[in-house]
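All remarks here apply to the structure that follows.
A single protein chain has been omitted from the complex, and every remaining protein chain is retained in its original position.
Labels run A, B and C following the written order; every chain starts at residue 1.
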Amino acid sequence: MNDYMRDVQYYETDRMGIVHHSNYLRWFEEARTYYMAQMGYNYCDIEASGVMIPVIAVSAQYRSGAKYGDRVRIEVGITRLTPVKLSFCYTVYDSVTGEQRVSGASDHCFVDADFRPCSLKKKMPAFYSELEQRVNKA
Amino acid sequence: MNDYMRDVQYYETDRMGIVHHSNYLRWFEEARTYYMAQMGYNYCDIEASGVMIPVIAVSAQYRSGAKYGDRVRIEVGITRLTPVKLSFCYTVYDSVTGEQRVSGASDHCFVDADFRPCSLKKKMPAFYSELEQRVNKA
Amino acid sequence: MNDYMRDVQYYETDRMGIVHHSNYLRWFEEARTYYMAQMGYNYCDIEASGVMIPVIAVSAQYRSGAKYGDRVRIEVGITRLTPVKLSFCYTVYDSVTGEQRVSGASDHCFVDADFRPCSLKKKMPAFYSELEQRVNKA
Partner (left out) sequence: MNDYMRDVQYYETDRMGIVHHSNYLRWFEEARTYYMAQMGYNYCDIEASGVMIPVIAVSAQYRSGAKYGDRVRIEVGITRLTPVKLSFCYTVYDSVTGEQRVSGASDHCFVDADFRPCSLKKKMPAFYSELEQRVNKA
């Protein structure tokens, strides 16, 4: 699995001169989407098939701020999977120096198109099985 | 009609120390929503009744940048209305000094829930009539 | 202290029809800014006096999604204060039904204009003292 590479955009910085802390949650989303795409599962297709994977909790620790002009590398891992829940972890590094910027985690549940909890294991057994093999192997 | 008042938020500034230019389009949206709400039409209810009013064109001229700590006042006017189209204009002022920050305009069409063009005059005649009375009276 | 009231904006929703989870971190920022402003300390003035209070960690738990047309009420509390660190907690409720939407927390440090850690107790003793009186009284 390749890490997710991302250039800092001007509109993502704030007047402190660094990326606004809320944007890392958006990068986490980009990074886990890329992760699943590399597994062969586009999140768009997953939703089209009737399963949504909303965020139910998120956390982030900010060590140092990414700046405009920086390129970051984001490592993604799966830390937990049950038929009804899924957790990811993320680490954001400067792509050049390797310095750690931010780490974080997100917890998700599986719901159907009517927002009712559902079992991914039943709904998408092949995808579930693929995820299972990746738990803690980031 | 009251003007729309808005505090600049930290996350809306960029590393230049001023509000990122893209955010004024969001403020225009807030301001026209507030304008319609004062007319007695919540945009949320309008959409619930089956009419959407998407933006089909937008423009903005930036004179001076709003800064964190500023409060802005946004004037809204209706410049044009036909059964199938609607245009707004906006002027953003510093609420204290009155200095002009940004002016802009947005053009909209009316579509139904399936994104097909529709006539607001037929779909919501009372709302249409109310809008008509406000053209060029901002 | 008044809670912070906030209308959901259209641009804050995503295609799931609810507020994108990253935006709650921005609302937390708005709410703590409002909280400090009620104490008589505008964050803009705090930065102007040479102290910045960056976020060093954040977490959020999402119970139910705020929708367009909703108005939310955000309670803020101070959970911890040391001369070099400050923590807030937040609870977002629907302003009409009282239903809980999201809860969260943020940890902050104090730094000077050169991003060097500093003691708020030394730099702004009156503000520090005011904060101290509010710990765990939200």
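What we mean here is this: contacts are C-beta pairs under 8 Å (C-beta built on N, C-alpha and C of every residue); 3 or more make two chains touch, one makes a residue touch a chain.
None of these values were measured; they are calculated from a predicted model.
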Touching residue (missing chain; options B:37, B:55 or B:135): B:55
Of A:1, A:44, A:96 or A:113, the one touching the omitted chain in the full complex: A:44
Those residues of chain B which, in the complete complex, touch the missing chain: 16, 21-23, 25-26, 29, 52, 54-62, 65
Sites on chain C contacted by the missing partner chain, in the whole complex: 10-11, 13-18, 20, 22, 68
For chain A, which positions touch the chain that isn't shown here? 9-11, 26, 29-30, 33, 42-45, 47, 68-69
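Please note the rule applied: only the chains that are shown with their structure count from here on.
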So what shape is it, when you link every pair of chains that touch: line, ring, star, complete or other? complete
Same residues or different residues where chain A meets chain B? The copies count as same if more than half of the interface numbers are shared. same
Measuring from the mean of all protein Cα atoms shown, which chain centre lies nearest? C
Chain pair with the most contact pairs? A-C
In terms of CA centroids, furthest away from chain C sits chain B
Geometric centre distance via CA averages, chain C-chain B, whole Å: 28
Where the centres are mean C-alpha positions, what is the separation of chain A from chain C, in Å? 24
Of all residues in chain C, which are in touch with two or more distinct other chains? 26, 29
